[in-house]
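Can you keep this structure in mind? I'll have questions shortly.
Complex shown without one protein chain; remaining protein chains in place.
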Amino acid sequence: MEKITNHPFFIEALNVQLGFQPRSPLSDKPISFQLKRGLITGLIGPNGAGKSTLINALVTGQSIIRGKLLCYGIEKNRVSKKDSSNLISILPQEPTFPRELRVKHFLELAFLPSTGLLKPLPSVESEQFELELNTLSLKPLLNKYLKQLSSGERQRVFLARALLQKPRGLLLDEPTNHLDPKATSDFWQIIQICKNQFAIDILVSSHDISLLKKECDWILAIKDGALFFDGTTDDFFRSDITEKLYA
Amino acid sequence: MAGGLCKASEKLVTTSPSMTELVFQLGYGNTIVATSQMSDFPDEAKTLPRIGTLFQPSLEKILGFAPNWVLIDGESSPSDFESDLKNLNINSLRVSIRSIKDLFDESKRILKTIFKQQSFEFVDNQLNHLLKEIGSTPSDFSFLIFAWSSPPILVGHNTFLSDLLSQFGGRNLLGDKIKATYPQVADEWIIKHPPQFVFVIADSEQQLNEIRTSSNQWWPKDKPKVIFLPSSDFARTSFTALKNFNRIRSQIP
Partner (left out) sequence: MTFKKKYVVFIISAALILWALPFIGSENLSFQAVWKSSGQYALDHRILWSLRIPRLILVLTVGASLAVLGASYQVVFNNVLAEPYILGVSSGVTLGLVVAETFFDLRSGTPQNIAVGLLFAGLVVMLFLLSYQWRSGRGLEKIVLFGMGLNFVFSSLLFLVLSYRSQSLGAGSIRWLFGHIPWLNTSQSLIFLLINLTFLSGLWAMGRLIDGLTLGDSVAYTFGFSPAKIRGLLFLLTSLQLTLITSITGAIGFIGLVVPHCVRLLFHPGSTRLLFIISALVGALFLGVSDSLSRTLLPPLEFPIGVITTLLGGPLFLALLWKK
């Protein structure tokens, strides 16, 4: 765990070629990049470019035909089960959830990997989680059923679940797709807190260009399975790359 | 059998092994042009063409034989069969044999309706013979007839086989309140009603042995006598069962 904590990079790609079948990679051009710690990186690209494949590859270790994809210097298949949940957590694109569950029981699922088989799951209402609950203003929602929440509230709950894993890094796959502007801006406020207060490294995949421009420090752009841009947000928006990306 | 085969111009289709055998026994076997699957008694019936299974006779095939009468076994044919035949202008006679009395009455009805017979010598002889046999039987014994052991499926009161045994002095413990012909009965009722005799109607010795084993399990103390009634000898509602029962009778003291 020590090595992980001190590793200088969040995510590294070393000549990676992604694809679903061994002989047909998404692109002939291998991807290489290194994402620094302490930043919010935006992942951008047209649909089908390979954004979800990349995120999926990070999380599962699958779909990597060539090269290495590392999180905190380790490949996915070399991470021990114990360390997995503290490494990165993900808020997937269309999260599935058991509809009949109360918010507090749903949140307690975050403790699954760290609780022994015979021990009870810690209660999310205990003091050690006060900070996360308050940041996300979840206290009034704890006893409600998931299906009773608005989509904005639900997204906050999903994010809370991801944070309660106490991860070093956070992956967000199109998190504000279905949210109204107010919910979206609330959500991004919380992300900024994650970066600044909780010191979590963040990778966000999104189509919302104006938001990425406002909130991200770094941009990773993928087109046709290959790396299209890897640099600061300012550099990205200074040029006409955006048009070329979506051409 | 009635002496020799009677000459008749009818063309008959029978829909069950029981009906086939009965018609042969009444002396009109040569009028049958086709019959159902499994009609293997008497031997002459084995070569008859088939028109389908017991529960699903084929109208098409029946038509193909151009019969003028179809003899329907009420125990197994589908309920709309008669009206289907009527629509095709084929005469049919539905026969239901649920007791010994039915056997005699329906035999006479068949002879009268289909073959236009006025006297029933054969049938009356059989009846007299039967009455003589019954006269010399013991007065009373209790029985249960099993068709299957697990789950226990019994033969009900309202059946030919049960009535046959009753005529010879037996008392079906299942009683006449239960109208079902092959009821599945709870083990606990069976335990509480040990009969003197257990009859097993089955195809094979193996089924017989199963019921013997079950019998020991149900009534370990009473140990009723188990008597095998092979299906080939007793399942059909015809005079064969009467004849064969005489063989069995010696096992009932």
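Order of writing sets the labels: A and B. Residues in every chain begin at 1.
Here is the rule we go by: a contact is a pair of C-beta atoms (placed from the backbone, for glycine too) under 8 Å apart; a residue touches a chain by one contact, two chains touch by 3 or more.
These figures come from a predicted structure and were not determined experimentally.
Q: One chain isn't shown here. Among A:H7, A:K68, A:R102 or A:H207, which residue touches it?
A: The single option touching the absent chain is A:R102.
Q: Of the residues listed, B:S83, B:S96, B:N128 or B:S204, which one is in contact with the missing chain?
A: Within the whole complex, the residue contacting the unshown chain is B:S204.
Q: Identify the residue among A:Q17, A:T53, A:S85 or A:T233 that touches the chain left out of the display.
A: Reading the full complex, the residue touching the unseen chain is A:S85.
Q: Would you write out the residues of chain A that touch the absent chain, in ascending order?
A: Missing-chain contacts on chain A: residues 55-56, 59-61, 76, 79-85, 87-90, 92, 95-98, 100-102, 104-105, 108-109, 112-113, 115, 117, 121, 145, 161, 165, 167.
Q: Just the residue numbers, please: which parts of chain B touch the chain that's not shown?
A: Residues of chain B in touch with the missing chain: 53-56, 147-151, 153, 178, 180, 182-189, 191-192, 201-204, 206-207, 210, 217, 231, 235.
Assume only the chains that are shown with their structure count from here on.
Q: Where the centres are mean C-alpha positions, what is the separation of chain A from chain B, in Å?
A: 78
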